[in-house]
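Note that one protein chain is taken out, while the other chains of the complex remain in position.
The chains carry the letters A and B, assigned in the order they are written, with residues numbered from 1 in each.
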Amino acid sequence: MSITLHKISKQFGTFKALDNINLEIPEGELVALLGPSGCGKTTLLRIIAGLEQADQGDVFLKGDNVTDQPVKNRQIGFVFQHYALFRHMTVFDNIAFGLRVKPRKQRPSEAQIRDKVHSLLQLVQLDWLHDRFPDQLSGGQRQRIALARALAVEPSVLLLDEPFGALDASVRKDLRLWLRHLHHELNVTSIFVTHDQEEAMEVSSQIVVLNHGKIEQKGTPSEIYDQPKSDFVSRFIGQTNVFHIEDDDHGWLKSTGIIVDDPKGIVAHVRPHNISVEKTADPANSPVYLKDWQHLGGTIRLELQRNGNHSPATTIYAEMPNEQFKELALQKGEHVTLRIKHAHWFN
Amino acid sequence: MPQSHIMPGFRPALGFTLFYLALIVLIPLSAMLLKTLQLNLDQFCDILTSRRVLTSFQVSFGAALIAAAIAAVLGSVIAWCLVRYPFPGKKIFDALIDLPFALPTAVAGIVLATIYEPKGWIGKWVMEAIGVQIAYKPLGIVFALIFIGLPFVVRTIEPVLQEFDSAMEEAAASLGANRWQAFIEIILPNILPAAITGFALAFARGVGEYGSVIFIAGNMPYVSEIVPLLIITKLEQYDYAGATAIGLIMLVLSFVLLLLINGLQWWMRRRNGQL
Partner (left out) sequence: MSAMNPSFSHRAKPLTLNDSAWVRHTLVVISLLTIGLFLILPLATVLIAAFAKGWSTYAASLSEPDALAAMRLTLLTAAITVPLTTVFGVSASWAIARFEFRGKNLLITLIDLPFSVSPVIAGLIYVLIFGAQGWIGPWLSDHDIKIIFAVPGIVLATLFVTFPFVARELIPLMQEIGHEEEEAALSLGASGWQTFFKITVPNIKWGLLYGVLLCNARAMGEFGAVSVVSGHIRGLTNTLPLHVEVSYNEYDFVGAFASASLLAGLAVVTLVVKTFLEWKQKQDLKAARQAAE
């Protein structure tokens, strides 16, 4: 195990930021700590780094208990949310910093430092910026320099706090893929914090979902998406339609294919792509009609409205490929038949 | 953002801070408190109610109050002009505002006395024109304290005016207010907390001021003798008890003024939406 957290708890005043966290992260993974703001994810990252002390629990890095070790002895690389580049130093000096502050015996020579810094600059593809100051760089460039600076000390673990949070949407897209490729190249165990589920799905090999200071679920992106273990995870990861079998119209739910005679829970979560929409032969008996739709590139999102006598009108979202939607040639206001292919049940 | 607990050096930094604070400020100040406790209440009251002490308090507080009020008005006008109007040499004038902070008070004292004495450049002119003597009268004290108080007012109001969102004035104008109404209804309520804070700072400094005042005051007991001078006089006569009793009252007043000013500044920040 590269990182092991054992019963970590942390409290700020009366606010419980982390509550008995146990987590194991194998060597070489790229892990996303995902959760809404205030869920404790940044605090957890800072505790792993040694920038924050846990009230209880232990942190192991590569099998060593580092709980009482200060940050400088932990061999971690930390990329700060706002990069924290040293503004009075050039890009070169920023990256060289971690090498230059080493004790004299371990410190590389200036020539070695120069080679190392330039190879890191080439790695992040910014060698031409070596004599600039941080305030002369764009956000995306700062991000990559901050990463190069953290990598300079050859950390055994790389920690990134909201690495894309402060960037424009277009830059963010590019950097996500770039980070993923870089991780493949370097294969250093990495953890990044994010509140953006799409980002977590796209970049990471493992996702840890946090809520209210507790781990809700840990797994690969597809596990998290396809087998959410809790109501919270299901709602947080991707869009979902929620049906309460106690409140909803049994007859109608049955007609859509959800089994209500022997339900596995009382709440059914259905992803939009798990609802198929068909033209109905009997419009008078179908309570669902097409209200509107949006193009999402390759797929179409359908907004379906249901006017039942049991519950207030609710909107149901369904998705289908573009082609299929064209074939159906549905009109606004047209009544349709729904078929629910798959649901997640919660209590 | 929660404060980081991993920063090194908390204990030595706070330890030295508290040690040095105790050594230079707290122990000496409490020594004065203890000295006063050696007096019984009657002695204490006798000292403070003697006519010379009472008049010196009147002179000090009266002059400081008048001077702070005048400084508040003039300082507001200067701050307004420095922020709002372009005029030649503005940068230099702006830098000069801090002169009373930087100029040693003894220098300020002899210079002001030289200018405003009955034979001085301005003093002579005022004497001939309206028959008023400035230096060596209580009026001289007021002049010295205006000098001392001016930068406090300007430097408190200036940033508030700079931050002031002129869109509010434009909004007022768009709603039909004339310039005077916009000033009274929009600008004044926004700069008033700063002006009051500046006034309080100038007043607090003025009450305790010594160097710039004693040369111009004339220092006549019962007429133009300020409290700080009376403390020194008592000390020179080895009347430690008297000096301490008066000193304690001054100290308590500075405390009260300090708390008041802190409160005002808090109010000011809140008014400006920084809290």
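Keep this in mind: a contact is a pair of C-beta atoms (placed from the backbone, for glycine too) under 8 Å apart; a residue touches a chain by one contact, two chains touch by 3 or more.
Quick caveat: nothing in here was measured; it's all calculated off a predicted structure.
Asks: Shown chains touched by the missing chain?
Replies: Touched by the chain not displayed, across the whole complex: A, B.
Asks: Using the document's definition of touch, tell me which of B:G62, B:P118 or B:G211 contacts the absent chain.
Replies: Here the residue in touch with the unshown chain is B:G211.
Asks: Of the residues A:P70, A:G251, A:P283 or A:P321, I need the one that contacts the missing chain.
Replies: A:P70
Asks: Can you list where chain B touches the absent chain?
Replies: 3-10, 12-14, 16-18, 20-21, 24-29, 31-32, 35, 74, 77-78, 80-87, 91, 93, 95-112, 114-115, 121-122, 146-147, 150, 164, 166, 169-170, 173, 179, 204-205, 207-211, 215, 227-229, 231-232, 235, 238, 240, 243-244, 247, 250-251, 254-255, 257-259, 261-262
Asks: Under the stated touch rule, tell me which residues of chain A contact the chain that is not displayed.
Replies: 49-51, 70-72, 76-78, 80, 82-88, 97-98, 101-102, 133-139, 142, 149-150, 152-153, 166
As a working rule, only the chains that are shown with their structure count from here on.
Asks: Averaging over Cα atoms per chain, report the distance between chain A and chain B in Å.
Replies: That gives a centre separation of 57 Å.
Asks: Quick one: which bits of chain A touch chain B in the complex? Just the residue numbers, please.
Replies: 12, 43, 50-53, 70-71
Asks: Within their complex, state which residues of chain B touch chain A.
Replies: Of all residues in chain B, those touching chain A are 2, 4-6, 8.
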